[in-house]
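Missing here is one protein chain; the remaining ones are kept as they sit in the complex.
Lettered A, B and C in written order, each chain numbered from 1.
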Amino acid sequence: MTNNYNPIDYTLSYQYDRRLYRQDIAGSIAHARMLGRQGIITQADVDDIVRGLEEIRQEIETGSFPWKAELEDVHMNIERRLHDKIGEAAGRLHTARSRNDQVSTDVRLYTKDVIRQTVAGLKALRQALLDRAANSQGVILPGYTHVQRAQPVLFAHHMLAYFEMFTRDAERFRQAYARADVMPLGSGAMAGVPYNIDRYTVAGELGFTAISANSMDAVSDRDFLLDFQSAAAIAMMHLSRMAEELVFWSSEEFGFIKMSDTYTTGSSIMPQKRNPDYAELARGKTGRVYGNLMGLLTMMKGLPMTYNRDMQEDKEGFFDTVDTLIPTITVTTGMIETMELRPKRMYEAAQASNVLATDIADYLVEKGLPFREAHGIVKRLSAYAVEHGKKLHELPLETYQKFSMHFEGSVLALSVESSIEARDVPGGTAPARVDQALAEARERLKAEHAL
Amino acid sequence: MTNNYNPIDYTLSYQYDRRLYRQDIAGSIAHARMLGRQGIITQADVDDIVRGLEEIRQEIETGSFPWKAELEDVHMNIERRLHDKIGEAAGRLHTARSRNDQVSTDVRLYTKDVIRQTVAGLKALRQALLDRAANSQGVILPGYTHVQRAQPVLFAHHMLAYFEMFTRDAERFRQAYARADVMPLGSGAMAGVPYNIDRYTVAGELGFTAISANSMDAVSDRDFLLDFQSAAAIAMMHLSRMAEELVFWSSEEFGFIKMSDTYTTGSSIMPQKRNPDYAELARGKTGRVYGNLMGLLTMMKGLPMTYNRDMQEDKEGFFDTVDTLIPTITVTTGMIETMELRPKRMYEAAQASNVLATDIADYLVEKGLPFREAHGIVKRLSAYAVEHGKKLHELPLETYQKFSMHFEGSVLALSVESSIEARDVPGGTAPARVDQALAEARERLKAEHAL
Amino acid sequence: MTNNYNPIDYTLSYQYDRRLYRQDIAGSIAHARMLGRQGIITQADVDDIVRGLEEIRQEIETGSFPWKAELEDVHMNIERRLHDKIGEAAGRLHTARSRNDQVSTDVRLYTKDVIRQTVAGLKALRQALLDRAANSQGVILPGYTHVQRAQPVLFAHHMLAYFEMFTRDAERFRQAYARADVMPLGSGAMAGVPYNIDRYTVAGELGFTAISANSMDAVSDRDFLLDFQSAAAIAMMHLSRMAEELVFWSSEEFGFIKMSDTYTTGSSIMPQKRNPDYAELARGKTGRVYGNLMGLLTMMKGLPMTYNRDMQEDKEGFFDTVDTLIPTITVTTGMIETMELRPKRMYEAAQASNVLATDIADYLVEKGLPFREAHGIVKRLSAYAVEHGKKLHELPLETYQKFSMHFEGSVLALSVESSIEARDVPGGTAPARVDQALAEARERLKAEHAL
Partner (left out) sequence: MTNNYNPIDYTLSYQYDRRLYRQDIAGSIAHARMLGRQGIITQADVDDIVRGLEEIRQEIETGSFPWKAELEDVHMNIERRLHDKIGEAAGRLHTARSRNDQVSTDVRLYTKDVIRQTVAGLKALRQALLDRAANSQGVILPGYTHVQRAQPVLFAHHMLAYFEMFTRDAERFRQAYARADVMPLGSGAMAGVPYNIDRYTVAGELGFTAISANSMDAVSDRDFLLDFQSAAAIAMMHLSRMAEELVFWSSEEFGFIKMSDTYTTGSSIMPQKRNPDYAELARGKTGRVYGNLMGLLTMMKGLPMTYNRDMQEDKEGFFDTVDTLIPTITVTTGMIETMELRPKRMYEAAQASNVLATDIADYLVEKGLPFREAHGIVKRLSAYAVEHGKKLHELPLETYQKFSMHFEGSVLALSVESSIEARDVPGGTAPARVDQALAEARERLKAEHAL
């Protein structure tokens, strides 16, 4: 490799930046039309340029476009091809524009597109969570802290916890969208351009809400990609947490769910074996998305103004994050939609002794005991139960009363169900609260406008 | 170390989490008052608790509080101290609350405080940039791409580029603030609490705008810290870029600025030497802030619901970022305010030949030549100038005309000043545009309400 | 904060670099003695310097040293104190030395110390794994792939897997040690010093194996810290994997181990609850170590030669990694030593149907069937078993023979034990192989010399 390496290969980007072709062509068309309107180039030139670019788009989409490595990037490939098609007018397209503001415009348009997809994907995922919550009425599982059973919760409540996470993600992507939604075109190489251009109509035609306020910043700013990358890293973190739960819930030990065939890989020799490969990959792919964020932050660190070629390195990690995040959302949605719950296994696990201890203490507090004293009584009671191999709710009233005369028959009514019922606060797992939370979540989701 | 290590040391956090004492006490007071209002504890208990906690706050602030390592964290230190002071009533404070929702409440309150400071710091920094821009009328330096002189720009324009970056940072922190501004208290350990509490009035008293919608999410969510950490990483990236420029501008080779004594470290033997240590540290500290972000993302990756002790690790990196970012903003503000410009050195650098080449080509385009042809002419002209050791603007008209008869006397009027003047587009470096941008920036800054 | 911030605070390092005092003093003493031997300073000066520095060491260790913030770092604090003690001779200590080579020498000495501790800690951890392996003869648990039971293995075999990981870690740290074991003193500020010094005897006195070969590299090299940080990151990754297993093994669902009280935090109300907080913290602390590595890499990225003040930022993340890694190794050793196995739960889990499927296929292959055909037969057999709610090894011979007449009575002898026995290859889980691996591991560990 060392010896035959052609240095030019080091700078090529057309292999990956050609996915920007639609944005590049749209940007050029809008620019050309504006140049025409402003009298900077003739209408005939505009017509040639637009026609030529539309042909090129056609060629690319049908696979007949002659990509040339030696032209290095998507912009030069299109530019040269346009010249082949329409001759000298092609050169006029580049009046009042530089590669620096052109690239940034393309990437911003592309970013807006993928954020739209991401937000749509997060909506579908949350819809799946809500549907799952709605269709699992009465399913109870242990809530865990420290991977130890802590308190019983509704399965729906658990799904709604994830709804909240992905709702924050969606908000974060919308905010990233707003920062991407600023048109740099007109900033030239870095100082602005010496032509009487009209940046506003170009922005309008391309669907940008605003134009950049400073040309030097415009060509050296990649914040919108960092916004995307950090929102993606946080979203992948959430997805990795859900994936971890799906993996463990699928284990023989937990046995809370059976993943669908679509999202498992069976061992060919063990038909009953269902490796949760998709969840594992979702979890594992978190690493690359974190890495892409770190890569971009590192690349930008300490760069002086304005454009430096280092910044060409902003794209591959970005595309890789896009290609990782959106499928991961889609696949996770599918897993949620298709997994089969095993409510009996969940319920049995929720019957564990620990999970009622705090309810029993709260029972005594209600009977008037100070919290700390109630606490001590239950501690001794629990120790007794462990020693005798019983769960707390299997003990008879007499035993309870040996530890405190404040216990009455009603203590025997404490159950996983009563525990859940009692958490009747906003955000709590009581069925009525969960129903309300579910209804509100539906409203919130419906109220979100598409980007 | 291996042999004498006391395992309990592994879990201690009071050394660093005690900086949350104000938030912890405020949260407890609001919680106690609500318990009283709801009739869950007596008013007498409330009074004792509030008085006790206020004494404790006093003790901590005067340095007389007896911190005990064996109590592990700030919460238990305060709790135990309260018990010493008011006895049994201290235990009642913990009714309807868990360590899990308490910790999260404290950290959110703290986060809100530091974001307020950060946003204020960014405002002061931007004010310094605007003042610097306003006070450097007519100062011209070369704008760079690839660390090569590209086009002349106003120094004010350069300062406004940074204004834009830090404005995005401020917006990002405000969005982080909004996500931190949600009260988890009332979520209990993870399922909600079995008491008739009133979460809304507690939120109101603590200054929270909203309450959390799901108890499981509430105790396992650290997004607000990730929001802060990623906003901080991006802000440090911007600061590192400015720092890089300050370092190089301070070099003998550039000589564009003289940093003030406050922000340089002289060599004791070379009084004229001014090492830009502060700018270097600002650049170098970027690393730890990136690292803290990565640390938090890694820690959260793949954690199952809900609270896991891993999450105790959310704080030190956060505090370190706070302690790095805010001083870096402050120090950078100081460097901007106090650096001495060397307009002569800047102007000389801007006189370089390259920087007018595009203007000359644009001149020909205006005379009707196609862009590509104009381009070719200037290329040959430049080659000629280089060969003869001249800058473009030192050539006589006859020489120009040897390359194209479209050149007229007016070409000799092209200058660094005319080049700047010509970039008369929104966001461009033309003086009128920069004045306008500066005025708008002042308005934008003034319109930002404090958090 | 913004307003009252004293810029000098931005540069202070004595709060954390004072932990280098022993190395700094040792380095100075060795340097002074050499200056004396070379006739660069007088023997009387040497005697004063050595005595003064030894007093200072005493003061620091007894807590009577007057640290002064305004002196910024450990070096200047010691230097000034020495001057207070011995006057003008203190100034002569700094002949033929610069802060740049001094700092690097101190940090390298410190690094060597902490690597020694790390390697000793890894040895103790591996000893604990070997002891655990030796004391769990016959304990069988399921080996997992994809968190699905795959094949039965000896618990000892599982412990030995971790032995291998930590052995690689120890090797990595030894290699880092060798790269730290190079003395930069004598490099001056960056170009060498204009005195007739003897670097070799100083190196010998300080215990360095080699001296640096290039003065510019010497003062700007922090590779030895990166070596440490990356070895630490990999080691923490291993520790996090073990921690994850300990957490899940401790869950009610797995129930494979009971962690000792020392390494769990009980809920005060649920005495039977054992939160594996130490394992969780070990897993969570992985984040900060990764972050510190990333911070250092970022800080060093793109720094021009030679020393830049950014490099002061090399220390805090390093110290933090030291303070995290060594205790994590220690705590993990303790967890391994003290955890109580539950062989019955492990064995029951290993009885799962899946785990013998490959053995049955291998049985048929031995009877002469092609692998693929054997495979198909077992697949059908497994499906049958699942359908009839049986495990494979519960089926009678007749059932086996319905699927293939190659099954004979001996197939019924296939068991978890026979499966383990059959993996009789180097590195396999067969008892004899594990015994041998254990014996070899003991030898390897014993053969490792202390650093």
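Going forward, contacts are C-beta pairs under 8 Å (C-beta built on N, C-alpha and C of every residue); 3 or more make two chains touch, one makes a residue touch a chain.
This is a predicted model, so every value here is computed, not measured.
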Query: Which residue from C:R51, C:H94, C:K258 or C:K367 sits in contact with the chain not drawn here?
result: C:H94
Field: Selected from C:I197, C:L281, C:I329 or C:M346 as touching the chain missing from the view
entry: C:I197
- prompt: Of the residues C:A233, C:V322 or C:L395, which one touches the chain left out of the display?
  reply: C:A233
- prompt: Which of these, B:T145, B:S220 or B:T286, touches the one chain of the complex that we don't see?
  reply: B:T145
Task: Sort through C:D113, C:E164 or C:D323 and give me the one touching the missing partner chain.
output: C:E164
Statement: Note that subunit A touches the absent chain at residues 1-2, 5, 7, 9-11, 117, 120-121, 124, 262-263, 265, 275-278, 280-281, 283-300, 308-313, 316-317, 326-331, 333-334
Residues of subunit C in contact with the chain not shown: 88, 91-92, 94-95, 100, 143-147, 150-153, 157-158, 160-165, 168, 171-172, 175, 179, 186-195, 197, 199, 211-221, 223, 226-227, 230, 233-234, 237, 240-241, 243-245, 248, 283, 286-287, 290, 293-294, 297-298, 300-309, 358-359, 362, 365, 370-373, 375, 419-420, 422-430, 433, 437, 440-441
Subunit B, residues in touch with the chain not shown (by the definition above): 145-149, 247-248, 250-254, 267-277, 280, 294, 297-298, 301-302, 349, 352-354, 357-358, 361, 375, 378-379, 382-383, 386
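Keep in mind that, in the parts below, only the chains that are shown with their structure count from here on.
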Message: Please identify the chain with the largest separation between its CA centroid and the CA centroid of subunit A.
response: C
Message: Between subunit A and subunit B, what distance separates the C-alpha centroids? Give it in angstrom.
response: 24
- line: Averaging C-alpha coordinates per chain, one finds the centres of subunit B and subunit C separated by a number of Å equal to 34
Query: Among the residues of subunit C, which ones contact at least 2 other chains?
result: 275-277, 280, 294, 297-298
